[in-house]
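Apart from one protein chain that is not included, each protein chain of the complex appears where it belongs.
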Amino acid sequence: MAESTILLIVATIVNALVLSSMYILLALGFTFLFNIMGILNFAHGVIYMIGAYICFYMATVVGINQWLALLISVAVVGLFGIFMERFIFRPFFGNINSIIVVCIGLITVLVNAVAISQPYNVQVTPAFVQGILKVGIVSLSWQRIVFFLIGVSLLILVLLFINKTKQGLQMRAVAQDLEGAILQGINVHFVSALACVIACALAATAGSLMGSYLSLTPYMGNDIMIKVLEILVLGGIGSINGVLFAGLIVGTLDAVLPIWLSGTATQAIMMLIIIVILLFKPQGLFGKEVRA
Amino acid sequence: MGSMIAARDSSSRRKNYTQIILYGILICFLLFIPLFFQSPYVLHLFILTLVYIIAAASMRFIMTSGQIPLAHAAFLGLGAYVSAVLSKHVGLSPWLSLFIAAFVAMGVGIFISFPFARLKAFYYAMVSLFFGVGLLQAIESLGKLTGGLAGITAIPTLFNTASKVPYYYCFLALTLVSLVILYRFEVSRIGWNLKAIDQSYLVSSSVGISEVKYRVLAVAIGCFFVGLAGGMYANYNVTLSPSSFDSSVTLWMIIYVTIGGMNNFSGPIIGTAVLFLIPQYFSGLKQYAPFISAAILFLVIFMFRNGLVCIPGLLMAFYKRKKSTSKSR
Amino acid sequence: MTKKGFPFLLAAIMLAAILALTSLPGCSSKTTTATTTTTSASAQPIKTYTIGLCAELTGFLGAYNTATVNEAQIAVDMVNENGGIMVGGQNYLLKLVVEDGKSTLDGTTAAANKLIFSDNVKFILGPDAYFNSAVSGLCEQNKIMHIGGYCTMQPGELDSTTTYSFLGQGASINYFTGVLAYLKANYPNVKKVALTMPDDGSIPYFGKAVQQMVQDAGYTVAGSIIGYDNNAVDFSPYAAKVMATQADAVIACSGVVLPNGSILKNMRDAGSNMLFVVCNSVIPSDYVKVAGTKESTGVVDCSACYIGAPDPSPILQEMITRYIRSIGGTGALVTLEYANPVWELAQLFNKANSFDPAVVKTTFENMSSIETFYGTGTISGLKTFGIKHAVSYQLPITTIDNGVPTFKQWEPALVP
Partner (left out) sequence: MILSIKNISLYYGKAMALDNVSIEIEDGSVVTMIGANGAGKSTVLRALSGLVKINSGEIWFSGKRIDGTSPTNIVKMGIVHVPEGRRLFPALSVMSNLELGASLRKDKAGIKKDMNEIFEHFPRLLERRNQSAGTLSGGEQQMVAIARGLMAKPKLLLLDEPSLGLSPIMVDELVPIIKNINQTGVSVLLVEQNIGLALRVATKGYALQVGKVVMQGDIELFKSSDIVKRAYLGD
């Protein structure tokens, strides 16, 4: 029994880390868009789904290397980010209702287009990394470890970008005071487009990787968006530290709770935990978004 | 001076008359619908439209206070499930459970809106969206009582008949009463104060409006009516499933309000009627039908920013401009 | 105030316009369901008769049901090309109307409403998964005959109160009995089994029945049923839970390919070689896609998905040929979940010689066997459902080792 307990603990820790890193990649993109453009991009989950499908299509139908497919997916979805910024978000700047309308329109079109065009067959992107790492009694798939490393390194890259580059500084400026930033001559459209591209590229990366970790469905974005929502609300919307911290918590809960609880109860308990935290800190752990 | 007031009075009275006549025509028209359309399916669609009209109108009421209640569909579900469970498992009369559901929804609404009433609009939107998801998860995890993910069936109905006509008239009456109450609230002091809070919370708090109190009040009123709509839905539709109240349904309700016109009381009514009924007409397209809804969304949002209610205003402006240019020639 | 009145007028006009629009399909379909067409082959005019199919064309079951509806349409074509059906000395061709239930219970209720009240059909086939309960009640109320495609044993889905509802294939229970019989005969070492299924509300009903059947067959159930969240992002905790039971085999009692395949993959990755038994409507090779080639090993599968048994019956051969032609390439047959009910209904019409649901229903109840694509089916289910309304037939057993699915045998799977 002791052996299986150790196995369970190690597997759970690794799972928690992999899940957290993927959730954080997505939530970070969402936060970027919120901070810089002040929009809630409800279509973020769909972007993730599209990224996964592009990678899958490139890797299986076209038949190129998975890593190359991943890069193509990131590039295509990144370009789509520019399109979104220009034609979806910019015209409705600051109007949350209209943003919801266009996002839902986009979701409806993309999800149904994918659903119709795919045959009934399960679709999984081929594994990026083969093999199992065995350390003593513990065995872990290399793929998980690599995914975790990719997640962490992307995270570090993004944080370095925000904190160390001129564009990153401009992004933070736009996030803090839009009009102040405009008056410094900062090209806000460029900054927003850049934020959109980064957010979409991160979503596409997470989607492509998760496409081989799990399997693809046109609805895969919905479930992950709920996770993103949990992270944002718990961490405090707009706070990057909050995303990192809450991402770890949600990922860990996701990996740990199912060990004791069954199916839907897991999600309910997790929501309950977050709601209890919110009752004491309505603005989230790191949020400042309270009036007066 | 006195005569001027009198003149204005009579003109406004005349306008009131035309208004009453317009309402009369509309209500007569709605009353005769079961005579025009005997197909039970068309009536079924109208009954569902009425339910969603209450839901969307109550959502707009909350939105006038600057809050974006993205848990609204979950409250619709809460009302529906409370009414369903009470009438099915407890054995209460559906007529009673319907109103209990409305009060339960109101209670839960008050309970959650208190801690979150000081949040900024965007944050409130996200927190309430999250709360809606949590509420549905809770309903889902209640297993045998609510049927879990699969849902609940064989809910007792309001009328013991297969005909849809009694439902139609009953729901029409409930809808009209709800709308009149919501309208009275909106044009009352409460409504003005809510709008003041939306415009500028600083000003409103400086003139002595308690922001938290009014925001909670808005949520309470909105949740009461959406709970009522949920109960109506449950005891008419016989089946319920959590997926009918998930976050995408909330977003669709926002769309009903926005496409109809957020700034007008009749916005959600028109929006719901258009967006609920038109896609039904195209349901023959099967899996291609959702594209029709999406096309309507894009068309309206890019052409009429303020929703469908602004179309007559735009038409009149166009007509006037045309008239004036022809005159100047 | 005047501004308020004008939009109300507009609302009235719009409602009127929409009414006019919506009434059109309602009116047009109110014309009689039997229309007359003459063919050159026979002097007697052939009429068409419309039957309804309630399917989930959009939503999470969309892709799967689009395929099964395709099969149903092929079955209808096959019936029609064999000369259609003969009722009251009149020759009829069958016509299928499909309504979309959007993969929700309420959507399915709406679709059933549309079929009954707008399309005016008297016979409804489908729907899938746990959506039957939405249709059964409506059919009972309106005296419409209903042949479901799948059953999760929710209350009101198929029991002694649903006299107008049938199960065209004993699916779920059928698969399960098949796999238990096969285990008993071929894996004598298995004594203790773990059970998994989606926590979608079916555990108290379907789960309970399944647990009873496992115990009746002489196995011990390890712990309680492991329910997982269908929408979970990661299934490895559930795999860990399965492994912690230290059972000889795990039976995935239902559920779609992703959770089952992911649990399999996670178990194999973690070094477990527990026998993995699955029984649901999934093409066996799909498990290989989700779990990976090396991980897909030690799997026993029982489902209606046919992957090339020797000597298929002529109608099955015909179905396969047409199916492959219709999807324009290679592909496994799905589950005939709607095709079998179509085929059965055609026989019932001929035998009952009537389009009255009450007559057809009584005929069905009085029969003991009926032809299906998978051979002769037995009508049973009294013990399981409390009503003899389910058709069960032999099913293919497939094993997967090192990513290669192999057909083993036809297993007679009788629903008690």
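Before moving on, here are some points about what is shown:
The first chain written gets the first letter, and so on, giving A, B and C; residue counts start at 1 in each chain.
Keep in mind that, in the parts below, a residue touches a chain if its C-beta (ideal position, glycine included) is under 8 Å from a C-beta of that chain, and two chains touch if they have at least 3 such contacts.
As the structure is a prediction and not an experimental result, all values here were calculated from the model.
Though it is not drawn, the left-out chain touches A in the full complex.
Only one of A:S73, A:T125, A:Q170 or A:T266 touches the chain withheld from this view, namely A:Q170. The omitted chain makes contact with chain A at the following residues, 166, 169-170, 172-173, 176-177, 179-187.
Keep this in mind: only the chains that are shown with their structure count from here on.
Centres computed as Cα averages put chain B at a distance of 37 Å from chain C. In chain C, 58, 62, 66, 198-200, 203, 230 are the positions where the chain touches two or more neighbouring chains simultaneously. Residue positions of chain A with contacts to 2 or more other chains are 112, 115, 222, 264-265, 267. Chain C contributes residues 58-60, 62-64, 66-67, 198-200, 203, 226-234, 236-238, 240-241, 243-244, 246, 257-258, 261-262, 269-271, 282-283, 286, 289-290, 292, 327, 331, 334 to its touches with chain A in the complex.
Those residues of chain C lying in contact with chain B across their complex are 1-12, 14-16, 18-19, 21-27, 30, 57-58, 62, 66, 98-100, 103-110, 113-114, 117-118, 130, 133-134, 136-138, 141-142, 152, 154-156, 198-204, 230. The part of chain A that touches chain B in the complex is made up of residues 34, 38, 40, 42, 91-92, 96-98, 100-105, 107-109, 112, 115-116, 222, 226, 229-230, 232-233, 237, 264-265, 267-268, 271-272, 274-275, 278-279, 282-284, 287, 289-292.
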